[in-house]
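Here the complex is missing a single protein chain, while all its other protein chains stay put.
Letters are used for the chains, namely A, B and C, taken in the order the chains are written, and counting of residues starts over at 1 for each.
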Amino acid sequence: MSNIWGRNLRLSIFGESHGQGIGIVIDGLPAGFSLNMEEVNRHMERRAPGRSEFVTPRREGDGVEILSGVFNGFTTGAPLCGMIRNKNTRSEDYEKDLARPGTADLTAHIKYKGYNDYRGSGHFSGRITAPLTFAGSIARQMLASKGIHIGSHILQIGGERGETFDKAGQIHRKQLIDLAQSDFPLLNEEKGEGMKAEILRAREEKDSVGGIIECAALGHPAGLGSPFFESMESNLASMLFSIPAVKGVEFGGGFDLASMRGSQVNDPLFYEEGKILLRTNHSGGINGGITNGMPIVFRTVFRPTASIGKEQNTVNLATGENSTVTVEGRHDPCIVPRAVPVVESALALCLMDSMMEAGWPE
Amino acid sequence: MSNIWGRNLRLSIFGESHGQGIGIVIDGLPAGFSLNMEEVNRHMERRAPGRSEFVTPRREGDGVEILSGVFNGFTTGAPLCGMIRNKNTRSEDYEKDLARPGTADLTAHIKYKGYNDYRGSGHFSGRITAPLTFAGSIARQMLASKGIHIGSHILQIGGERGETFDKAGQIHRKQLIDLAQSDFPLLNEEKGEGMKAEILRAREEKDSVGGIIECAALGHPAGLGSPFFESMESNLASMLFSIPAVKGVEFGGGFDLASMRGSQVNDPLFYEEGKILLRTNHSGGINGGITNGMPIVFRTVFRPTASIGKEQNTVNLATGENSTVTVEGRHDPCIVPRAVPVVESALALCLMDSMMEAGWPE
Amino acid sequence: MSNIWGRNLRLSIFGESHGQGIGIVIDGLPAGFSLNMEEVNRHMERRAPGRSEFVTPRREGDGVEILSGVFNGFTTGAPLCGMIRNKNTRSEDYEKDLARPGTADLTAHIKYKGYNDYRGSGHFSGRITAPLTFAGSIARQMLASKGIHIGSHILQIGGERGETFDKAGQIHRKQLIDLAQSDFPLLNEEKGEGMKAEILRAREEKDSVGGIIECAALGHPAGLGSPFFESMESNLASMLFSIPAVKGVEFGGGFDLASMRGSQVNDPLFYEEGKILLRTNHSGGINGGITNGMPIVFRTVFRPTASIGKEQNTVNLATGENSTVTVEGRHDPCIVPRAVPVVESALALCLMDSMMEAGWPE
Partner (left out) sequence: MSNIWGRNLRLSIFGESHGQGIGIVIDGLPAGFSLNMEEVNRHMERRAPGRSEFVTPRREGDGVEILSGVFNGFTTGAPLCGMIRNKNTRSEDYEKDLARPGTADLTAHIKYKGYNDYRGSGHFSGRITAPLTFAGSIARQMLASKGIHIGSHILQIGGERGETFDKAGQIHRKQLIDLAQSDFPLLNEEKGEGMKAEILRAREEKDSVGGIIECAALGHPAGLGSPFFESMESNLASMLFSIPAVKGVEFGGGFDLASMRGSQVNDPLFYEEGKILLRTNHSGGINGGITNGMPIVFRTVFRPTASIGKEQNTVNLATGENSTVTVEGRHDPCIVPRAVPVVESALALCLMDSMMEAGWPE
């Protein structure tokens, strides 16, 4: 039981990687918003497989059919269901009984007593992030109509690491918009080659590699979020850790704050042109769970894709015998580039949810 | 709106640092459990202020009065409300209008339009983690009765860092139980002096310092948790990020996974004496959001305490004038030692919640 | 925001009467249950329009396509999405601006600022109960596998009223199973003619008529439900009042209890063959929100269908002018016969939800 998220905007996801289809029901969207489907599809394309040599060659249109909630091009206020049919499924690539190390094969088998759809990780597949991206791409349109923009960049892949937003100076609106257009967004373009080389090297060696995405939002009001259980960090982290392969989330200064002093990282306030602003942003735009008006900044680490072509030791779940498994099929040597719009979607959906606490602004 | 957490076990917290009292309502506890209040108080003591030179000298008994849910020493199954009266409050230490940088003073002022109880951070105070520790200390008793144990250690304070559970070798049950007795739990005792020196140095300089806690659970069954929105990581992170000053959470290999290969970090399965086990634990005991039977391991970073005695630039929230603030009052130069039982409580409450999905085992 | 229900079993509905399709996501179903689709379809047929002269001649297959959550005929434990395509839609029957009295035309227009899909009541249509019936028909199969049976009868239509379960004597298992087979279930067969005559008379007069359904469950354990906000009555009523046209719900003695004495209606306990039983059932099987082991018995009143062929006074929502409306199109002169499986589904889903609080019994 886990497939429903949110308070003011509620998401209900469904689907298995190789079943009939996958999708999402979005409940609570404001009525009367004119959807730009081209924009939606652009973000779906960013996440879609098969578009470059850095990602899995599995090729899916990922065309979303809207079953409800839109009438004459406008949201109706009723639940919006977006559904994607599974088409290009090569189920024969999947062995039923040999659990792939690092995946949910073992845990799904235990929890669902062997009845889970094991093909391509079934409901545990990263493919279920496609509906999430669909929902997020609607949310970011709505946010953009209020001047709120979201963007991110690939901070690290393998040993190659760029600079953070903070180190690279202020975050600008145009910068975020440009990043959000890119399939391989970078703050330091010169790091791109090294990162791509890491991915290709992993692929050649039938292996995979991890990485870090840094994401930001700009233009949202101060005062969003809540103390304690529904802090902006809690809500965001709860959705980010839903994304398969995410193993860490940090805001603002993050883990580096452990070795720092309060006097270094307390962001000083100042007053300018009728506004209270902060000089620095070590808190990532959030204090006490509530936005302070500065950009929201956080980083998310993705583990190396679990499915690799190298032989690994495992157990046959049916017989209990020790065995080895070599994962055939088409897999991403690094999920990070495709995960960018998913992370952005998580932020967009969280922002929508908290903005709607006070009613969606007309 | 943020003060309620959980599905099968539901928590509702209340209180302000300098108001009448603080407390928690715990709904969904199994009936018929005999509470060990001595054990509860021991964990409350670990979190309480004023017990050593490393923490704030504010001294509170933090005695919890149980208002409901316990009859003749046993839980009744009805909501258990624990309440703590505020006693030792020196409200005069708090200035109403000078926002302390790094705190929720600004954001609370914006969200609640100036009506928030500003004294000692009001409802945003770390003091609200006392009721959470109370609830957690009940949960860990119930878990212990099923052979599940939770413990943690201080991994880093300032520049001084110890080894992780992983590097230090296997996690043992007795080790966790011992750690859970300590007020300053360490895996590498020899690092303790350096850590304490970091805290004292910060105090002397009227400053504060951050740190990292590593926490683990052992003995729980495989199969707890869910894919996606209620993954073990999502639920845990959602509660951990409720704790004031937490700015990052990572599981298993965490952010280090960015620079690693799948072949290095996929935990190989093997079969031994009727059980499927994993050779390594890079995933921190969780795959696909579900426990795999290995210890749950995660790290939480705490920023340096925001309230420091050094002069800082700020704004007067009433007049909008640029100003400076020097926080008087009694503050922790490092919140990490007192935060240990809070982090453990978050894990205990999450484990209880997921164990109860299938009904509390008799 | 309203389209998600439940705690242990969660339902998320979507769809509009004349849009692409309608459906439901069911989250939390136990894995490993073998679905009997014939049985599902039988209940879908009971609710479907166009099957007799007592209901609307709109004819839909209402074939449900299962998009997820079932693999090799067994539930997987992942969310089960059932989707029904809209086919036979005569949208031209619907006027956009003339609000039909008694419907949600006015209130939907206000809430959604005119962006709601007005065709055939859009998301407010009784057609959305088809997915609910689908979910309920799965739940009742699972309940039946544990010996729990649900059935109901038409107690009243217009002026014609039969006897209640109580007056007709004990409820028997076979009786409930037989009732659940019928398209026009009755406790007093001789009342059937009069009820049908009421419906036909209303139809002839281009009018509609209301009625009452009495529903019961048998074979469930004592101890289901909770005090206060999640009492069995609260949960059931919350779902029953979701069904369009429902305007009242009463349990056991219901409104008649107003004129009775405690000594008459307190159900006396007695002990027999190792069991504590109750002599009478004035409480409808529920005390303090929790099942007492007796049959659950409740009645639900349906208002006369709002869409009628008679001319009615109304307002043009676009121009604000007073006007009249004559509803063309195909409508049910009485919704009660088709509502029977919907009411039964509500009970089935509530029972499933509360049974799963303690984990679904193996």
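Couple of notes before you dig in:
Criterion: a residue touches a chain if its C-beta (ideal position, glycine included) is under 8 Å from a C-beta of that chain, and two chains touch if they have at least 3 such contacts.
All of these numbers come straight from a predicted model, not from anything done at the bench.
Note that of C:Ala168, C:Leu186 or C:Val315, the residue touching the chain absent from this view is C:Val315. Contact with the chain that does not appear here is found for just one residue of B:Ala78, B:Ala168 or B:Leu277, B:Ala78. Considering the full assembly, C:Ser234 is the residue among C:Asn36, C:Asn188 or C:Ser234 that touches the omitted chain.
Think of the hidden chain as still there; on chain B it touches residues 1-4, 8, 10, 12-16, 19-23, 25, 27-28, 31-32, 65-69, 71, 74-81, 83, 111-117, 122-123. Where chain C meets the chain that is not shown, the touching residues are 1-5, 7, 11, 13, 99-104, 106-108, 110-111, 121, 123-124, 128, 156-159, 202, 205, 207-212, 222-223, 225-231, 233-235, 237-242, 244, 246-255, 257-271, 274, 276, 278-279, 282-284, 286-292, 299, 301-308, 310, 312-315, 317, 320-322, 357. For chain A, the residues touching the absent chain in the complete assembly are 7-8, 78, 227, 357-359.
What we mean here is this: only the chains that are shown with their structure count from here on.
Centroids built from CA atoms put chain C at 39 Å from chain A. For chain C, the set of residues that touch two or more other chains comprises 78.
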